[in-house]
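Step one of this worksheet: look at the structure below.
Missing here: one protein chain of the complex. Every other protein chain is in place.
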Amino acid sequence: MAVTAETLEHAHLEDHEDPRQHLMLDPKPRGEMNALVMESMHATSWKFWVVAAILALVVAVCLFGAWGYMISEGLVLSGVNRPTYWGIFLVNTVFWIGISHAGTFVSALLRVFKAEFRRPFTRAAELMTGFGLVQAGLSIFMHMGRVWITYWMVPYPNERGLWPNFHSPLSWDFLAINTYLLSSTMYLFLPLIPDLAMARDRSTGWRKIFYRLLALGFRGTEGEWTHLRIAMNIFAFAILPVMFSVHTIVAWDFAAASRPGWSSTIFGPYFVVGALQSGIAAVAMVLVVIRSTMKNMKYFIRAEHFDALGKLMLVVSMAWAYFFFNDYTVQWYGGDKFTRVLLHFHEAGPLGWMWFGMLISNVAIPWLLLWNKKIRRNPGLLFIIGLFINVGMWIERYIIIPISLTINREPFTWRLYKPGIEIVLGIGTLAFFILLYMIASRLLPLVPVWEVQEGQLAHGLRRVGKATVTSVSELE
Amino acid sequence: MPETKTLLALFKDIDPAAEAIDRLRGMGIGDDQMNIISGIPVTERMLGRPRQWSNVPRLAMGGAVAGLLIGLFLAFGTPSLYTIHVGGQSIFPGPPTVVVLFEMTMLGMLVSTFLGVFLDSYLPSYRPKEYVPEISDGNIAILFTCPVDAEPSFIEAMTSLGAQSVHPTEVGQL
Partner (left out) sequence: MGDLFEEFEHKWGMVIDQDLCTGCQACVIACAMENNSPFVGEKDAGYGRSLQWIRIERFWEGQFPNVKATPFQPVMCQQCGYAPCEPVCPVFASVHSEAQQINVQVYNRCVGTRYCANNCPYQVRVFNFRDYERPEPLPNQLNPSVTVRRRGIMEKCTFCVQRIVVGEDLAKSENRQVIEGEVVPACAQVCPTEAIVFGRLDDPKSQVSQLSRSGRGVKLLEELGKLPSVTYLKGGSSYGRNG
């Protein structure tokens, strides 16, 4: 069947705009949408395989190869020293956990607020959560001195009479990140089941066996839908406090330590907002890539979605700036002498250009550009802005960790941090993230078609006076 | 004992399906002899069906309690059993206890919600079932048992209300 989706260049932006430019007001028969999604999974060009092969090579060498080498040699290969005992490994960990907040934000927070524009990309975002947490876990294992006995952080009865130390923020990290990983995987899987059933019905060969296994025998009976819907509602509300707690606890790894610049009470919410900022920007970037590289995605992901994400990016950037300024101002005003030296070192030290780069990327660029509707609706520009934001957020964590660790209360020990093998391993985790995502895009229907159809059923047009407006019904 | 047969009537839209269910009820088919399978969640209110009960909320609460108990063991049990003093802090420190209890409670609630879905739906189950692939294309299927000799009248009733197809169900591997 021929599929023609309206190209964005011809979309009109005046008041009497064509309602069909909105996905929810441009319904297609479910069978046709199913076919679009299945085709986007199957249509794999040679370019895909080339990129996947390169990524697999990068992962094998830069991630697992380099990591194995580092395990056998020791952390001497990294840039860690006294006093910067934490470096890029921790920066990457916090970065990937931040990216992982994207999924929960889209599928839970937007669901709770009934933001209908979330419908086509909840799964794409949730996949980011799962794969981002995998990279965060890898980065955290990399930084450990004796990673082969990391399992001692797991609470289990043992003959040594030793349990983990729950006074330690790292133990809270362990509990929180594992809770979050399990919860978001479950929350990814629940709405995936009906789409797996659809894929099962439309597949043959090894795919059919695969989907039949994963679909668990789901048919769509009243009972099954009821239990699924209730569970998804519980998850949407319950996973939000978990999401907030995870990045707050990660922030407390730093805030609980009595170091100048770290012992700041605002770190909890500051990190959560930072995670939302990098997460939303990453969702926008991933959606741009999906839309331009996967077949038929132009029907599902449209300018309106980038518009909404762009507005969110602007608002969250303002929230981040508020928290950053809070943290900075009170430390600058009333901080002890080491804190003030640290702040000066941030701005005017040898890496002061990074500090300014962070402010330009996280504040100036979003504030100057994202208020403009044309810019927001342009996928290419939004990708670039999202890239700047993510680079800016990575720099923010670099400043908080290795740069802040340089200045402590013992000036005799002050020393700069020079990254070593961490850069190679970081590139490896990025390649691994992209590779996992590419594999998932071939195996899982990336768009939750049943949710899109549900949304299209709930949307309609009605007249209010002389105007034709969109109306959304509550179907649950 | 009159012989019964299970028929499957496939509808494209919700309105004709709701009418068909009313008609079936009028023709003597009880609610428990009908089963509705659909490609999107169609609530019972829309189809005029009795309310579907679910154990998932209760299981969620139970899981939360179980998680809380595990958290209490980790936060209070392990330090009492194996006491180690660190940093001048009490062996039952306040804020860490809150964190541990919160995380384990949420974990318990979410895991039990997840498992509750499968427990209540009797999934995973790979035995042959009554199903047609058109359902995942957004159609609504009404499965009902009717007496064999009345089968033609039921078929005619469903078709007149707009059913795309009415045929005896086949139990098949999904």
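The chains carry the letters A and B, assigned in the order they are written, with residues numbered from 1 in each.
In this text, a contact is a pair of C-beta atoms (placed from the backbone, for glycine too) under 8 Å apart; a residue touches a chain by one contact, two chains touch by 3 or more.
Keep in mind that this is a model prediction, so the values were computed, not measured.
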{"item": "Absent-chain contact - pick from A:Thr122, A:Ser171 or A:Ser184", "value": "A:Ser171"}
{"item": "Contact partner of the left-out chain, one of A:His101, A:Arg119, A:Arg219 or A:Arg259", "value": "A:Arg259"}
{"item": "Residue of A:Gly145, A:Gly334 or A:Gly465 in touch with the missing chain, whole complex considered", "value": "A:Gly145"}
{"item": "Contact set of chain A toward the excluded chain (per top definition)", "value": "73-76, 80-83, 85-86, 143-147, 149-150, 152-153, 161-162, 164-165, 167-171, 174, 253, 256-259, 405, 408-410, 412-413, 415, 418"}
{"item": "On chain B, residues whose C-beta touches the chain left out of the figure", "value": "81-89, 93"}
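Quick note on the criterion: only the chains that are shown with their structure count from here on.
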{"item": "Sites on chain A touched by chain B in the complex", "value": "29-31, 34, 155, 161-163, 165-168, 171-172, 175-176, 178-179, 182-183, 186-187, 189-190, 194, 197-198, 200-202, 212, 215-231, 234-235, 238-239, 241-242, 245, 249, 450, 453-454, 457, 475-476"}
{"item": "Touch list for chain B against partner chain A, complex", "value": "35-44, 46, 49, 52, 54, 56-57, 60, 74-75, 78-79, 81-82, 84, 86-87, 89, 93, 96-97, 99-100, 102-104, 106-107, 109-111, 113-114, 116-118, 120-121, 123-127, 129, 131, 133, 135-138, 174"}
